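Note that one protein chain is taken out, while the other chains of the complex remain in position.
By letter and in written order, the chains are A and B; residue numbering begins at 1 in each of them.
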Amino acid sequence: MLRGVRDSLVVVVPLTAAAALLPFAYSNELLLFNFIVFLVLAQGVNVIYGFTGYLPFGYVGFFGTGAYGFSLAVIHLHLFPLVALGLGAAAAVLLALLLTPLFRLSGAYFAIASFAAAFAVYEVVSNPHLDAITKGPYGISLSQIYNPQLSYGVAVVILAVTLGVTVYLKNSRFGLSLRSIRDDSLSAAMAGVNVVRARTLAWLISALIAGLIGGVFAWYVSVFYPETVFGAEFSVFAIVFALFGGVATVSGPVLGVIFLYGIYNVIGISAPQYFQLIYGLLIMGLVLFLPGGVVPLLRRWGIDVP
Amino acid sequence: MMLEYALLAGAIFGLYFALAGLGLNLVFGVMRIVNLAHGDFMMLGAFSAFWLFRLIHLNPLFSALFVLALFALLGLPLYYLLVPPLLRAKDPEMLSFILFFGFSQAIEALAAIAFGPSERSLPGRLLGRGPIRILGQAFPAAWTWSGIASAAAVLAVYLYLYHSRLGYLTRAVMEDREEALATGIDVHFVSAIAFGLGLALAGIAGVFAPFMLGSATPSMGLGLTLQSFVVIVIGSLGNPLGTVLGGIIYGVSLMFMQTYFSSWASLLPYVLLILILLVRPSGLLGRQVRRA
Partner (left out) sequence: MKHSMQVLGGIAVLSLLAAAAPARAATKAPAEIKIGTLYASSGPFAGISMPVYDGLKLWINQQNAAGGVYVGAFHKKIPIKLISYDDLSSTATAATLYNQLITRDKVNLLLSDSGSVLTSPAVPIAKEHKQFLFDVSGSGAAFFTKDNPYIALICLAETAIAPKYLADFLNSDGAKYGLKRIAILYSTNDFTGALAKAFTGFIKSAGKLKIVYDHGVPTSTSSYTVLINTIAATHPDAVVEMGYPGNDIAFLRNLRDVGVKFPFLFTIYSGTEIAELEHAVGAAAMTNVFSYVAGVTYQYKVNFGPTTPGFRAAWDKAYPPGSGAEWGMNALYGYHTGLVLQRVLATTKSLRQLDLRKAIFALSGKLTTLNGTFVLNSEGAQVGEIDPVGQLRPNGKGGLRLDVVYPPRYANAKPIIGKK
């Protein structure tokens, strides 16, 4: 409990405050918004991969579903954005429920199957025969509800809640039982942990997080195409950020996003063609030399990070 | 007429997809690692064929032999560099997945820097002019040749695995790595050869990619890896004939979809992959992939 309070004070409060206040000092608000999106997505990956060991390679599927669920609720049902946001998140959770049978698969198979599932959703959404429902490949325009200030504010709230969830998972009994499943599901089950229920819950929370931020993303950018919100780079970035910092920690994914997405925006503006190369080599180096990420390294050096 | 055409075209494409999946299957079977850069080696094979033709007018059939030798040799040092550290780790399957994803990104980036982003294709006449008629249906000559080359490569792998000493050892490692180690087999050497062979097969499949798939771009790799994965998931692991079966089932269903439900055709590999993984993962793969 005490550790939870400490983690909140060290990570959640300052990060949320920074996200809320920085727009007053720095004018490229969209860059800040993208930071928030990746902070949330990296923590979402952390919830499912860090605490259960299942790598959601197709995590973007939930993000895109959230974005489309939100947009279609606005277009067809004329709902208020905040209500539509709930519907978008519900759509993502529904998709996650549909995909729960994938948990029967082990490591790499789960990753590939979830990747395929994200592609499948994208193919359905962008199919021209569904033009009347999803606008097919022709894209979404939500100019009638465009409101960058409010949607930015909602994104900050989602960030705070998501960080709160990881603090809870790290310090609670529930998080502990999840990690015991990850390390050895058989002994966890023998110790009385309801393996299937705990894992499904983590999966749904993770999908909910991605669905919510996907909906806000759609609200904030307001004009987009299916390939915008189903781009594989969302999954890839979120996973790499989380891995770099170290999963199953609170600060790991945060460090990953701030450091790597920061570099991305610096290199991305001066020498973008080398970016993918640097990223690829970085991933390889991580796996070979630093499989646990940065946070365990810092801890080994005696720096106590949450 | 449309149905027969879809079936025949599917069979030809099936042979090609079998070739594409074979290398991935071999690497997975021997090392239990997922080579997510498999499709990128196919891409490199395609660009090798393109440049060999552009620079010295080499016919793709000869380029295939050149690529075979080059990629097999490349595979040995790559194996010793990347794979043994992985196998020592706690969860090699998962780590290999991430490691080779990074490798795939790096290859794609280097290729984009070296070759530029545009699509490259080879003239179809290099593999024979005009259509070839099979059972009354007209097919591009290049398809027929690619199909024949694929069949030859699959046959060669079959002969290697079942009628050579090294192939026998390879199958022993596939069966049980620990036991093979205990009986004194040089597991790393056998694995390195299999890794090189896997890359070489990807390279050959790549050489024919401009003819079968239309063109080559540096970013084509990940999609090809996924398609190859679908093929080996449908077929069974460690058995070249199983991969051929997987390839043909995949090829025919793809052509069938393109003929009758063209706009939904690209949905097929993903749905097929998920369904088969869920319905018969262990049966089709010949190994346990489920857990609690």
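Keep in mind that, in the parts below, a contact is a pair of C-beta atoms (placed from the backbone, for glycine too) under 8 Å apart; a residue touches a chain by one contact, two chains touch by 3 or more.
These figures come from a predicted structure and were not determined experimentally.
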Among A:Tyr109, A:Phe224 or A:Phe244, the residue in touch with the chain that has been omitted: A:Phe224
From B:Met31, B:Met94, B:Ile107 or B:Ala142, residue that would touch the chain that is not displayed: B:Ala142
Chain not shown: contacting residue from A:Tyr146, A:Phe174 or A:Phe259: A:Tyr146
Residues from chain B at the interface with the omitted partner, ascending: 1-2, 5-6, 9, 112, 116-119, 121, 123-124, 130-131, 137-143, 212-215, 218-219, 223, 255, 258-259, 262-263, 265-266
Contacts of chain A with the absent chain, listed as residue ranges: 27-31, 34, 123, 126-129, 136-141, 143, 146, 148, 221-225, 227-228, 231, 233-234, 265, 268-269, 272-273, 275
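Simple rule for what comes next: only the chains that are shown with their structure count from here on.
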Mean-CA-position distance for chain B and chain A (Å): 32
Chain B-touching residues of chain A, taken from the complex the two chains share: 53, 55, 101-102, 104-109, 111-113, 115-117, 119-120, 123-124, 127-129, 185-186, 189, 195, 232, 236, 239, 243, 273-277, 279-284, 286-288, 291
Partner chain A, residues of chain B touching it in the complex: 34, 82, 85-86, 89, 91, 93-99, 101-110, 112-113, 222, 226, 229, 263-264, 266-267, 269-271, 273-274, 277-278, 281, 288-292
